[in-house]
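Take this structure, written in structure tokens, and hold onto it; I'll ask about it next.
Just one protein chain is left out here, and the rest sit where they should.
Chains: A, B and C, in written order; residue numbering restarts at 1 for each.
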Amino acid sequence: MSSTPLLYGLCAVALFAIGLLGAFLHSGLLTRLLAVNVSGSGVLLLFVVLAYQGAGQRPDPVPHALVLTGLVVAVSATALALMLGRWLQRPEQEPEPETEQDQE
Amino acid sequence: MVELLAGVLMLSGAVMFLVGSIGLLRLPDIYCRLHALTKVDNLGLGLIVAGLVLRHSDPRLAIKMILVWILLLASSAAIAHLIARQALRRESE
Amino acid sequence: MTNLLVWPVLLSLAAALGTLIAPSNAARIATVAAALSLWSVLLLLSAVIAEGPQWLILGGWPQGLGIALHADPLSALFLLMSAAVCLAATIFARRYVEHSRYRSQFWPLWLLLQTAIYALLLAADLFNIYVTLELLGLSAVTLSALGGSRAAVQAAVNYLILGLLGSLLFLAGIALIYGRYASLDLQLLARVVEPGPSLWVAMALMTAGLVLKSALFPLHFWLPAVHANAPAPVSAVLSALVVKVAFYLIMRLWLDLFNPAVMSTAADLFGVFGALAIVWGSWQAMFTARLKLLAAYSSIAQLGYLFLFLSLVLVMPEGEDRQLLLGALVLFALSHGFAKSALFLAAGTVQQYAGHDRIAELRGVAGQLPLTFFSLGLAGVALIGLPPSGSFLAKWQLLSTTLLAGQWYWVAVVVVGSLMACVYMFRVLSVAFGEEGVATQRIHSRREELPTLALAVTATLILGLGGVWVWRVLDVGAAGGLG
Partner (left out) sequence: MMDSWLFDVVDALLALTAVVLAAMSVLGSDQKRSIVLFIAFGLLLSLIWARLQAPDLALAEAAIGAGLTGALLLSALPYSTAEKGACRQQRAWADIAFNRALRGLAATLIAGVAIAMIWALDDGRLQSVPFTVSEQVFGHLPHSGVGNPVTAVLLNFRAYDTLLELAVLLCVALGILALGQPSVPVVAPGPVLVLLVGILVPLLVLMAGYLLWVGAHAPGGAFQGGAVLAAAGVLLLLSGHRDAWLPGPRLLAAALGAGLFLFIGAGAAMTLSGAVFLEYPEGWAGAIILLIEAMALLSIAVTLVLAYLGGPPAPSPSPPARHTDVEGH
């Protein structure tokens, strides 16, 4: 057996753990999001490692498709979080409604 | 013979990359670094593409690789320009 | 194989697109879609009762290759609750968001949230569950941020980050399972899984992720801010359904997939944290100043009961007793779903009417909103677990089971929790039924209060008097499960 999956498998777990740790240690939105993204990359790498069947063998396409889905979900969640974070940084230009919905 | 030529081209391309990376680390200011990055990397990729084109006989693949190189030239020029402009603006502030 | 299984998902998704393209008719489209979804769920339930569990492999591919959908009595009952609550909340939301500046985005998001709930309850494929969890999480986050206040958006951001972490843990668990068993299909997996490091670690990761999403104590800290600051119909669905489908997943996975690896210590942990959640949530609800916060804390306590039920079910040997307790669990979950959504809708009406939801300043409001407060009282009956509500039957079953097993400490927790629920519900009612009234703000239409009343009546009377039906429906699938 080649050492390739072993190496990248360890790498994937390390990335996952580093990301989790970062998400716990940081309190800022941006750094936290970055950490979650790194952690997510670790999990996705794990899938790709599982798909790898050795040099010259065709890899399992299912994890590849899952990873593609995961990537897109990750970027869209990041975009949503950053937009909300920016909302919070806006100067208070609107009257803050006491009730939660906006009545004219 | 062709194989040898291709090898020499690709190897010199790789050397270009190395030189460019050293330049990025060692050169004093942002403009010089950009210079190192864009010029040398484009040349480096160009040499590697040239080597690869020689090795593969399929003309369609060759055209594709050359297109990739041209695209990279255009985009790296655009990016270098943007970064340099931004740096200039920041200096003038 | 029947396409009936995709209808609830498909109807909601198609309606989401409809509301996107035709914003001026959005409210009507959403109502029709919710009603049709309920209808399709009823058809599905009757098919399940008549023919047993239903399966569909999408795309017509063989099992394992295509994504499977699955409905058994358990998921069909949860679907029924979801569809009914969604319909009532949709009707309520029509007036509620009429003047909101976000209404053209509210409706498609609202329908996407429903899509996610139905899709999750029907899913029988691990990665598909992950995708639906993300859809559920992101649509819930966006809808709760539409509350539009700083507190709402801040809560939504925290909810989003924690939700992402939860999904990541879940996804890591899927990777481990796929690595060992090379399949994502729940039914195929249930046949081959065996105790071992892969299953144990995957189980721990996936459960941790879902526990975070279902807000079990001590991972509940994100919930009150989100549920208290979202628009009222959104809070109703979040509290009644969204956290509950995460719980449903835990239940599904532990009962069907992780079954061979269940250890009594792990199951006991659910019970311990569930008990802590009951006490802590009820305690907070007793002293909180706002009605919606009270409802949110009450949700934490009620989820605690569900985990307590689950821990007992998991360690029981297969048989009639276990089936009885499982039925009680489902009945409790359904009652809570209806009662809590009624409570949040009532809180929304109060907030619109009085301009705030500070409990101390609600003196006499009941006189002006009699129907809403009648519903609130009925919902309270179910939340406390008084007869004739569905949760009374469920708690009764829980008490008799634990007493027979000599586990008096669980009895103590249930009794204390119910007493505390009495306190927090009566605190609201006693103030609201007080004498002097607050100034009225606008003419109120009785019709707005009907969805709330319908939900409360379902929780207390229909589920209470028809509770036996739940057990009977569940018995249809008693032999089955996924295997």
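By our rule, a residue touches a chain if its C-beta (ideal position, glycine included) is under 8 Å from a C-beta of that chain, and two chains touch if they have at least 3 such contacts.
Note that the structure is a prediction, hence the values are computed from the model and not measured.
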{"item": "Residue in contact with the excluded chain [from B:L5, B:L18, B:C32 or B:A77]", "value": "B:A77"}
{"item": "Residue among C:V48, C:L74, C:I91 or C:L138 touching the omitted chain", "value": "C:L138"}
{"item": "Missing-chain contacts mapped onto chain C", "value": "1, 3, 6, 10, 13-14, 16-17, 20-21, 23, 56-62, 64-67, 101-102, 105-106, 108-109, 112, 115-116, 119, 127-128, 131-132, 134-135, 138-139, 141-142, 145-146, 153, 172, 176, 179-184, 192, 194, 196-198, 200-202, 204-205"}
{"item": "On chain B, residues whose C-beta touches the chain left out of the figure", "value": "71, 74-75, 77-78, 81-82, 85"}
{"item": "Hidden partner interface residues of chain A, rising order", "value": "2-4, 7-11, 13-22, 24-25, 27-31, 33-35, 37-38, 41, 45-46, 48-49, 51-52, 55, 58-62, 64-69, 71-80, 82-90, 93-95"}
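The definition used in the following text is that only the chains that are shown with their structure count from here on.
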{"item": "Category of the chain touch graph - line, ring, star, complete, other", "value": "other"}
{"item": "Rounded Å distance between chain B and chain C, as computed from the means of their C-alpha atoms", "value": "56"}
{"item": "Intercentroid distance (Cα basis), chain C paired with chain A, Å", "value": "26"}
{"item": "Residues within chain A bordering two or more other chains", "value": "none"}
{"item": "Sequence positions of chain B contacting 2 or more other chains", "value": "none"}
{"item": "Interfacial residue positions of chain C with respect to chain A in the complex", "value": "96-97, 99-102, 127, 131, 134, 138, 141-142, 145, 147-150, 152-154, 156-157, 160-161, 164-165, 168, 171-172, 175, 178-179, 182, 184, 229-232, 351-352, 355-356"}
{"item": "Chain C partner contacts - residues on chain A that touch it in the complex", "value": "16, 20, 23, 29, 32-33, 36, 39-40, 43, 46-47, 50, 60, 62-63, 66, 69-70, 73, 76-77, 80-81, 84-85, 87-88, 96-104"}
